[in-house]
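Missing here: one protein chain of the complex. Every other protein chain is in place.
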Amino acid sequence: MAAIETDYAVWLRGIEKRFPGVIACDGAELKVRRGTIHALLGENGAGKTTMANVLAGVYRPDAGEVWVNGKRQTFRSPADAIAAGVGMVYQEFRLVPSLTVAENIVLGAASPLLRVVEIEEKVAELSDTYGLAADPSRPVWQLSMGERQRVEILKALWRNASVLVMDEPTAVLTPAEAAELGLTLRAMAVDGRSVIYISHKLDQVVAFCDEATVLRRGKVTATFDDLIDVDLAELAEKMVGASEVGTIKRLKSIQPGHAVLHLNGISARNDRGLPALSDINITVHANEIVGIVGVSGNGQKELAEVIAGLRKPSEGRMILGDQDVSGASPADRYRMGLAYVPEDRLGVGLAPKMSVVDNAVVRSYRSHRRGIFLAASKCIVFCKGLIERFGVRVGRLSHPIAGLSGGNLQKLLLGRELAEQPIMLVAAQPSRGLDVQGVVAIQGHLADQRNNGVGVLLISEDLDELLALADRLLVMFGGRVVGEYGPDVTPRTILGAAMAGRPPQ
Amino acid sequence: MSEAALVGLFVATVQFATLVYLAALGELFAERAGVLNLGVEGMMAMGAVSGFMVGLETGSPWAAFAAAIVVGALVGGLHALISVVLGADQVVSGLALTIGGVGLAAYVGRNVGGRIPETQFTDMSIAGLADIRWFGEIFFDQPPVVYLAVGLGLVSWFVLARTRLGLALRAVGESAPTTDAVGHSVMGLRVGAVMVGGAFAGGAGSFLSLYMAPGWVEGMVAGRGWIAVALVIFGAWHPGRLAFGALLFGFTLALQPRLQSFDIGLLGVQVNEISPALLGMMPFLLTVVVLVIISWRYRHRPSPAPADLGIAYRREER
Partner (left out) sequence: MMRPVLVRRDRVLPATQALGFVVGIVGALVLGAILLLVSDNNPVEVYERMFDSALGGIDSLSRTLERATPLALTGLAVAVAGSMGLWNIGAEGQMMAGATLATGVAMMTDGLSGPLLIAVMLASGVVGGMVLMLGPALARSYLGVSEIITTLMLVYVSIRVVEWLEVGHWKDAGSLGFPRIEEVPAQAALPGLFGRVNIGALIALGLLVVFSLAVSRTAWGYELRLAGSSPNTARYAGVSLRRKILAALLLSGGIAGLAGAVQLTGTEVRLTPGLSNGFGFSGIIVAALALMRPSGVAVVAFVFGAVQVGGQSIQTLGVSSAISTILQAMILFSALAAVVFFNYRVRWAGAASEHSDV
């Protein structure tokens, strides 16, 4: 037995982890050989990130064992995992913006006296070895997302991690950057380190990885020791389960109606004051879902905010229905028929600490007034109506909304936005992070709206969702719309090239 | 106006600067670690009374100074316990520390108020330098605490900029979750920084009761703790700029009681006609102005203010 265990860089054995109301891991196992890149595959909510967090010492498993490099480990904190040689790169980077690259890298792993010049030289050396270009003396807040990811990898290498866990690493990268990342990871594997690559992007997994473990609902559904001859469809089937393959059916096409939203030459800046959108021209018609395709960070967020009225464009006009709403407030736009489901459900769409009722009336409280007072009874009736119509499962209406599950939050949010028959719906990442039922429900609502005459602008990172739902696809890159495609006639390779800013001529 | 009066003004400037610099340097550690401590006034009061009382008992100013440092650290530890360990609001806890600390100091010192001090620091001239005209008296013929403050300023700069501990402190004030994730103890760093801050404030308080105004009188800290809080912001959380600010604030403090005697015109204003009260508000007004300027200049990039200042951290145990 001992001989087998030592062969693995990582062996997670029989991991169980429960959260209130959810079983994230249900006896899952992960075996990673030394010097390999191992894909941990699964849909959102399959338990991938939970497994990774168990390995990284963030969660304690309710049951199961963690073995790293042949040693049984009981991690009490991330520090224990780091000491055992596990490095984790999260989707949301853990960097201190005001510190320099070098300072971030050595934070927690420096000698008592900092010899800045020496450290910066060593960091430069390390980044050369693995092709991770990063200027050690620059403050992190000045770096792009791709550069920040490199700093995170350097952080793990500085600690001489023998196992590197990367959670959805390419979500913030351009295809070119993603390819570079593949080379870096390969160099690490050749060096004898192991990489656990968490993703649901199958094409990348097959291109980068040696082996794979597929999770579904907290259980392992398949393992692959060799990905060379694996069929993508087979992987996909293991991920989503045989019965659910193809649950998202292409919507039947219908004749789009009149234009409901028209963006004319919109340009805008991001929070840092840099150009984020330039000369955007988009028209959305009734009975139509327009999908926005793109690697995140190419202006999608700013586009949604400009349309919702939360971000002032520096140039351009916007027509909603038949009125120019360029200067209108978010509330005015809502009154004129614009519904908006923002990317950040809690914090933008919903106020986490306020009650279910208070959140339900965010858009409509002005119509529940009685004199200067807000009529509690009217608010409750309205809230109950939403809950019933959209099948939201809630506890007590007076409890903070943050207690609801992701799917129910999203249903309430969507329901609130659709309550007053909008003509136009902007939905940003509406199904991200939801369980399968939640995704199906939300996608169903989007399709219903479109079939009932609403124009929908759907911003998503999930290409499959867009290919299934959208009537037209617009690809965004660098704050511009670089191409328009019909979803049923466009090969993925062409979309991929366009997403990388190289649309075929 | 005599030359002696002018030199006296600057001698006092250096001493007042030392007083507020010590306390502010302590507050700087706490704030760089992400903990706002509005209890400086209370910690200084406790340092002042305990320093004076231990001085009465032992006859040694250094023992008194050490006692004040320990007491200051313990009082600061109360703020750390409430706001860092238990995660309560830092603003409220700090204010209560000021109110309670000033009250407790008054209570503890109720029987020694007005006692004649038998122990105090004496001036220490530095051979060779103290004889330089003007400068010698102003900078090199001062009580040892003044030199200590200069040394502590340099050490603080070095610790923050050039050591692992300092890097961890700066990081925990900017982003506690990140610092936790790399294996530093957020709680350890913050509790330590707040207690060091308390020690500095306690020491500063005893400098008041053992040298600047020997003795103990209720309320003798008289708002200097708040000036120290202001100074941290005025100095943009940097030990060096803090020193510059301390000299400026120290000058206003030293000038206030002397204004009447300065029968000169400056920029068309007769100095002795300026109200001491108006001069006294300058540190606070200047701090507001500096804060506004900082906010304006750094609106598109990380400001020198620690990003996690005032935010309690608790790792979510799931």
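Going in written order, the chains are labelled A and B, and every chain counts its residues from 1.
To be clear about the criterion, contacts are C-beta pairs under 8 Å (C-beta built on N, C-alpha and C of every residue); 3 or more make two chains touch, one makes a residue touch a chain.
Since the model is a prediction, treat every value here as computed from it, not as a measurement.
J.: Just to verify: which one of B:L95, B:V112 or B:V150 makes contact with the chain not shown?
T.: B:L95
J.: So one chain is hidden, and I want to know which residue out of B:I233, B:L248 or B:V271 touches that hidden chain in the complete assembly.
T.: Missing-chain contact among the listed residues: B:I233.
J.: Return the single residue from A:G182, A:G316 or A:P342 that touches the missing chain.
T.: Considering the complete complex, A:P342 is the one touching the chain left out.
J.: If the hidden chain were put back, which residues of chain B would touch it?
T.: 36, 38, 78, 82, 86-89, 91-93, 95-104, 106-107, 110, 218, 223, 226, 229-230, 233, 275, 277-278, 280-281, 284-285, 287-288, 291-292, 295-296, 299, 305, 310, 314, 316-317
J.: Which positions on chain A touch the chain that was left off?
T.: On the chain A side, contact with the omitted chain comes from 2, 5-6, 20, 60, 70-74, 76, 308, 310, 329-332, 334, 340, 342, 344, 347-354, 358-359, 361-363, 365-366, 369, 372-374, 376, 399, 403.
By our rule, only the chains that are shown with their structure count from here on.
J.: Can you check the complex and tell me which residues of chain A touch chain B?
T.: 19, 59, 77-79, 82-83, 94-99, 103, 106-114, 116, 139, 141, 155, 272-273
J.: Which residues of chain B touch chain A in their complex?
T.: Residues 161-168, 170-171, 174-175, 177-184, 300-302, 307, 318 of chain B touch chain A in their complex.
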